[in-house]
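Input: one structure, supplied below.
Only one protein chain is missing from this complex, and each of the others stays in its spot.
After this line comes chain A, so read on.
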Amino acid sequence: MGFRFDLLMFMIVLLSVPVLSNLILSNVDRRIDLTTQAVRITSTLKVENTGSDLVSEVLLAFPDDQAKHLAYLTATNNEGKGKAKSSSVSFPVDVVRPKGMHPSLTFYSVSLPKGLGKGASLTLDVLAVFAHALQPFPERITQPDIQLVVFNETAHYLSPYAVKVQSLTVKLPDARIESFSKIENTKIHGSEVKYGPYENLPPFSYSSIVVHFEANQPFAIAQQLIREIEISHWGNVQVTEHYNLVHGGAQSKGEFSRLDYQARPHVRGASAIRHLVAKLPPRAHSIYYRDEIGNISTSKLWGDPKKTELVIEPRYPMFGGWRTAFTIGYGLPLQDFLFHSEGKRYLNISFGSPINEVVIDTLIVKVVLPEGSADISVSAPFPVKQGQETKFSHLDVVGRPVIVLEKTNVVLEHNQHFQVYYKFSSLSMFGEPLMLISGFFFLFVACIIYMHADLSISKSSPSYLAKLQWDEVQAGVQQVRNIFDRCLTLHDKLEASLRDLSRTGDVQACKASRKAVDGLLKDISKDLKPLLLSLQSSPQAAQILPKCSICKTSNATS
């Protein structure tokens, strides 16, 4: 374990740097939380102005190799000494490049809106979250090996200001600690390593420490996560999340034995990612979990009115360096996330991933607004890269406007709500159903026109003539049928009257009905005449004419 021991106890004092202002830090208390893969450093700084000028900014310094992993940084004013965190006000934080500073340091300036007068003091709570700050060592392990990681920090708070009193606590997961740098005033207390207190250190003091410990929590890193949030004004917000996941811990080498893994999964495969928990908003519905080649059946869902919890297992347990990709999708009720304000609608939804233990390298959030939205603006709680594109979905003509927000190094702290404001008229909601209805309507109209239109090119071709003739014959037959029907009803009437006669013996009524029917029958034979004539006139009908006359006579006799 002779790594970087040369760094131990190595102290850099950057003497060339001028003192910036008259601020001093009278007390610095730092806690480093190493229990998850994202390293959280909470520093409580007590800032004092010893000079005479009003100071409006406080500089925070990070070495470059740390700064490039910095995912999240906030500074809040801790007024109340107690735990009244609700009263805390967060200050704007910006990257600055002060002149004359060492080039390998990155500075962030905390602007104090009120400024700090002479002799005044202020307590700042600075939370810095680093992704990828834990380095696996050894870098390649076999299946039964445990995963060890190292963490580098300075025991002395790196600051452009002089620090009077400071202390550092490193919180480690409840497991084996391989080694840690022992310098003066080092104590170990359970799974916590304490450095300090150190007193009266000049600006830019640096004392490297290294902690090497067992960390079997999964290093789930989403190299890319695309969240697509699609608003439908018919009552649904559809969220689709495409994960590209990698296990960022120690690379696995050698065999993967399913037998060992099955027999003792927590020993042979301690650092493997077995499952992930997505905490979805309450009332999430139509949840699915799939990938490029189909549905993944290993997921469980719990729901209660407060939250919906989706436990997803990747297709295979993920060892160091293994990759997977999957998509989860769910629908949310519209009224929980879409609101009105000042004639505009706005979507208010969480920015980050619902899977808390994942660190995201690149997060792309796409908000798909309904077709016809205008006047779009975004408000996000932290700086993001913005873009716009167009998406074509079902029945779109001009496409839906898509707001694209991109952010790198996203951690749990970024799970804050952001807002997309836009204007959308409720009437345009009905555009698509109307389009569908009119489409079908025109289809049917076209069918009707086609059925009724005469589309033949040649009006003298034999097939066309035959068709005409056929239609004519059909019409004739239909006429004859109608006549028969009428004739039959008359018969029925006649019979009814006969029945009445047999029952009542009213001869007069029967005679009258008989007369009426006779008259009607005459009409019928009159109607039949032109048809018969046409039959006689056409030569093709010669052979069926005799049959018709029989019909006619039978008709007449009855």
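Note that in this section a contact is a pair of C-beta atoms (placed from the backbone, for glycine too) under 8 Å apart; a residue touches a chain by one contact, two chains touch by 3 or more; residues count from 1.
As a convention for this text, contacts and distances are computed from a predicted model.
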Not-shown chain resolves in UniProt (candidates "Gamma-secretase subunit APH-1", "dolichyl-diphosphooligosaccharide--protein glycotransferase", "Rabenosyn-5" or "AP-2 complex subunit alpha") to "dolichyl-diphosphooligosaccharide--protein glycotransferase"
Of A:297, A:460 or A:537, which residue touches the hidden chain?
A:297
Contact with the hidden chain (one of A:257, A:348, A:362 or A:419)
A:257
Just one of A:396, A:413, A:500 or A:527 touches the chain that is missing; which is it?
A:396
Based on the whole complex, identify which of A:323, A:385 or A:467 touches the chain you can't see.
A:323
Considering the entire assembly, which residues of chain A contact the chain that has been omitted?
254-259, 291-298, 315-316, 321-325, 392-397, 474, 478, 481, 484-485, 487-489, 491-492, 495, 554, 558
